[in-house]
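Here's a structure for you.
In this view, the complex is presented without one of its protein chains, the others remaining in place.
By written order: A, B and C. Residues from 1 in each chain.
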Amino acid sequence: MTSAATMTSAFHYHHRVQFYETDLMRIVHHSNYLKFYEEARVAWAHERGLLDYQKLESAFSLAVIETRVFHHKPAVFGDHLKIEVKAKLEGIRMIFAYRILRDEDVISTGKTVHATLDLNLKLIRPPQNIRSVFNKEAELNPWTETWLLNLFA
Amino acid sequence: MTSAATMTSAFHYHHRVQFYETDLMRIVHHSNYLKFYEEARVAWAHERGLLDYQKLESAFSLAVIETRVFHHKPAVFGDHLKIEVKAKLEGIRMIFAYRILRDEDVISTGKTVHATLDLNLKLIRPPQNIRSVFNKEAELNPWTETWLLNLFA
Amino acid sequence: MTSAATMTSAFHYHHRVQFYETDLMRIVHHSNYLKFYEEARVAWAHERGLLDYQKLESAFSLAVIETRVFHHKPAVFGDHLKIEVKAKLEGIRMIFAYRILRDEDVISTGKTVHATLDLNLKLIRPPQNIRSVFNKEAELNPWTETWLLNLFA
Partner (left out) sequence: MTSAATMTSAFHYHHRVQFYETDLMRIVHHSNYLKFYEEARVAWAHERGLLDYQKLESAFSLAVIETRVFHHKPAVFGDHLKIEVKAKLEGIRMIFAYRILRDEDVISTGKTVHATLDLNLKLIRPPQNIRSVFNKEAELNPWTETWLLNLFA
């Protein structure tokens, strides 16, 4: 479980671009950005105490409702990418926003929208422990940066 | 080269969901929808005379600027998906819209935005043959269906 | 269910190389050959009556024990590949051999070895319907071609 102290700093994650993630244009294939976002989102959930890798049954597994990716500059083999993650709750939907940086360059910004489903695959309200983490997150890391505002404009 | 006659019917493409496209939730992993869209987009470009598989140098290779995917229902292993493709030009940007169906079920709707770049990676106007195909396409298959309007609302 | 008549011809499957299957060397990334083999193996199982896409519970899902791939020539974007499939039973193991052709060119040869597991993940003898299909297959399509002999030399 993450303490409030750790949560005051926005979460980020690192990914080294692999050879197998490139395509014949010699850049990262665009479908891989959703994989980078997922790596970062899962690491965030783990860091925030919502996901125990060894107990998947109790895990933070969510339906993906929508994804959106903006490509600002191409990433290439060997790049060391930093992926910033922001999370907030909007009604019963969990919204994540991402920014991928290579040093000062903004490579990509994007968002994914998720929901929890019951056993009949109907949308339900996220459980209390999830809501609690999202609410603390939004409070400690408010969505005020320009790139976030642009993403939802 | 495709005749105007063929172009009057909207383009669609078929994809059989493979085992390796599933994840541990027993559904298609969401990153694969961008691959299905790409398969359909490339087949469209081939059908419309813009891409010769054997001469990649003269090919229709475009930067991806933005992708957006809405997930309405999950697809599973073995599904026989129909992917409808719509294309239009908006200034110097090429816009594709997609709808994935399994029989009557709408699985996904989405769009991708592309641009042609010059050798210095600056955005340029698409060449005349591309503009011509897109303009004919939009004329013969106008974007009037409800799902398209919702996608860009 | 496939009749003995159909089984007299060796099974083959077609795959069009997609853009997303290439890497920065401008050829198909080597990990994708295992995906092409799987597509062909699943299509074979479907054709031979062992797999109903709509009833996965009763499906032909097998543990992969070993894979081996020889790369003879590179495949590139847009290639129309023909994948030949051979199957036989060896004790409790199911062996598949594959040859990928682009016109007359041999692109790849390889094999995969599979087994059925019980609920405790112990190797068990394949069920009767699987054994029956494999035995008929080996009888009607004996492994006599030179490429098969080389593969197991």
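Here, a contact is a pair of C-beta atoms (placed from the backbone, for glycine too) under 8 Å apart; a residue touches a chain by one contact, two chains touch by 3 or more.
Just so you know, these numbers come straight off a predicted model, no measurement behind them.
Engineer: Going by the touch rule at the top, give the shown chains the omitted chain contacts.
Structural biologist: A, B, C
Engineer: Among C:Arg16, C:His46, C:His71 or C:Arg93, choose the residue that contacts the chain missing from this document, as touch is defined above.
Structural biologist: In the complete complex, the chain left out is touched by residue C:His71.
Engineer: By the contact criterion defined above, which parts of chain A meet the unshown chain? Give residue numbers in ascending order.
Structural biologist: That gives, for chain A, the contact residues 18-20, 35, 38-39, 42, 53-54, 56, 76-80.
Engineer: Write the list of chain C residues that the hidden chain touches.
Structural biologist: Touch with the absent chain occurs at residues 24-25, 30-32, 34-35, 38, 56, 61, 63-71, 74.
Engineer: Contacts of chain B with the missing chain: which residues?
Structural biologist: Answer for chain B: residues 19-20, 22-24, 26, 29, 31, 77 touch the chain left out.
In this section, only the chains that are shown with their structure count from here on.
Engineer: In angstrom, rounded to a whole number, how far apart do the mean CA points of chain A and chain C lie?
Structural biologist: Centre separation, chain A to chain C: 37 Å.
Engineer: Between chain A and chain B, what is the gap in Å from one C-alpha centre to the other?
Structural biologist: Distance between chain centres: 26 Å.
Engineer: When you check chain A against every other chain, which residues touch at least two of them?
Structural biologist: Residues 24, 31.
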